[in-house]
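Structure below; questions to follow.
The complex appears here minus one protein chain, its other protein chains still in place.
Should a chain be cited, it is by its letter among A, B and C, assigned in written order, with residues numbered from 1 in that chain.
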Amino acid sequence: MIPDFNYAPFVWSSYAIAAAIIGWQVVQPWLAHRALRRELREDHLAEQLEQANDA
Amino acid sequence: MTARPILALFKRDLRLAARHAGQSLLPLVFLFAVLILIPLGVGPGPNLLAVMAPGMVWVAALLSGLLALEHLFRPDLEDGTLEQWWVGDTSVLAIVMVRFVSHWLITGLPVILIAPLAAQMLYLPPHAVPTLMLSLLLGTALLTLFGGLVAALTLGTQRGGVLLAILIFPLIVPVLIFGAGATAVVADGLSAQAHLGLLTALLVLALTLVPLATVSALRLNIE
Amino acid sequence: MQTLIEAHALGFKRAGRLIFTPTTLTLHAGQCVVVSGANGSGKTTFLRLLAGILKPAAGAIERRAGVNFVGHQAAFKADLSCLENLCFQHEFYAGRDAGKLLVPAISAIEALSQVGLIKLMRRRAGHLSAGQKKRLGLAGLLVTQAPVWLLDEPYASLDESGAQQVDRLIDQHLRHGGGVVLSTHRRQPVLSVPALSCPIAAAAEAET
Partner (left out) sequence: MIWTTLKVGFHKLGTPQVFYRLSSLLPPWLWAGFGVCAAIGVYQALYVVPPDYQQGDSFRILYVHVPAAWQAMATYVVMAVLAMIALVWRIRVAEIMAMVSAPIGAAMTLLCLATGSIWGRPMWGTWWAWDARLTSMLVLLFVYLGIMALYAAYDDHRKGARVACILILVGLINIPIIHFSVEWWTTLHQGATIRFFGESTMHPSMMPPLVWMTVAFKFLYAAALLTRARNELLRQDRSRNWVKLLMLKST
């Protein structure tokens, strides 16, 4: 299934780097979105704690 | 004197460095800027560049190290956290050592890791790269230590920047001579035992004396 | 009544001259001492001597319990959020073994809600107003278990409700067996236990 190329290490490392960099373009927004959601939820809980204290 | 405060300080320093990554990666970007300017200035000829490579990489590494010294103690003085080091029984010497280690990790280590790439751009013979990295390891540690001491000394003055560069110049001359010398000698195929040995001796000396001097310099400057 | 700090004829020299006449102060558990004196008479320097930041040029000091000093500037990193700053404060002073308060240190979020900064938990300390920074400094006290509080101008840039809050916190701290030494200008502390006074007088000219 894996074709054997001459200069194989160079070809495969190039495609690996491409996959890594493109992979990061896919993963980064997803991570950022998840982190923001978690942060907003924590702030929401903190506010509820605040109301509970005032009440 | 448990390790928890030390770990807390270390984590805080790394978190702060990550928070303004632009500022902590400044030495690295400056190193590359210098390394790009040299071939543009001198011309792309491989053999000419190969001769200059050890010296150029070292000068660029030292200059970029200077940029980061300003952020060693001055931010702490300005926001009032520096005087908190003496409140409580955590020994200030340990705190200063932690600050040196975290500063070296943030500014020194990336320079060492990027050195092979930089050497390749200046056609440094590949067999000299390990020595370059080893000498840079000792050199950047020395730069952090001497730089830390000078930064602590000039903390009292308003803009320590210029004074800092002038004061540190004599301290880094031997580091440059032995460091660049070690790489150049290995590039020519000889052994660099002597250079690296002297550099290590200098580092051991600095590791013992500089933190003590820095602590007293800091205490003087927080009055 | 356990003594927390014993300072005997404490003095500090700047450019070779004593700044104030050497002063003696003994702080016992449950006591609040107000350091009084004219502007520039050396109140802050005296507090920093007590905290151990400055080395005394005259006299001696003996601290029998952990100390926490809050200066004019609340000592926080502007780039870190309030929560991160407090977590660091708790971690940094947690290692202290010198005499702890019986009361367990409260969590960072708890401390923030007590000083009314809970909504700003995520905000960077650098973006706070002067009053809010002062409250963050107080929250820093709650997060550590240092029995001795050394407060330099705790009421500065705080509104009346903030000042009352400071008094409440000091009262609570004294009830837990802590001690407080503070310097203040206009606003005097209003406590259940009357505060003692420790005057700072300018150094006599003759003394060199």
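Here is the rule we go by: a contact is a pair of C-beta atoms (placed from the backbone, for glycine too) under 8 Å apart; a residue touches a chain by one contact, two chains touch by 3 or more.
On a predicted model such as this, the values are computed, not experimentally measured, just so you know.
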Residue touching the undisplayed chain, where the options are B:3, B:33, B:93 or B:201: B:33
Chain not shown, touching residues in chain B: 20-22, 29, 32-33, 36, 39-40, 44, 120-121, 123
Absent-chain interface as seen on chain A, which is shown: 3, 5-8, 10-11, 13-15, 17-18, 21-22, 24-26, 28-29, 32-33, 36-37, 39-41, 44
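Rule of thumb we're sticking to: only the chains that are shown with their structure count from here on.
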Touching both chain A and chain B (chains): C
Pair exhibiting more inter-chain C-beta contacts, B-C or A-C: B-C
Remotest chain, chain C as reference, centres from CA atoms: A
Cα-centroid distance, chain B relative to chain C, in whole angstrom: 37
In the complex with chain A, residue positions of chain C that touch it: 109, 113, 118-119, 121-122
Of chain C, residues touching chain B in the complex: 14, 48, 51-55, 66-69, 71-80, 84, 88, 91-98, 146
Interfacial residue positions of chain A with respect to chain C in the complex: 39, 42-43, 46-47, 49-50, 53
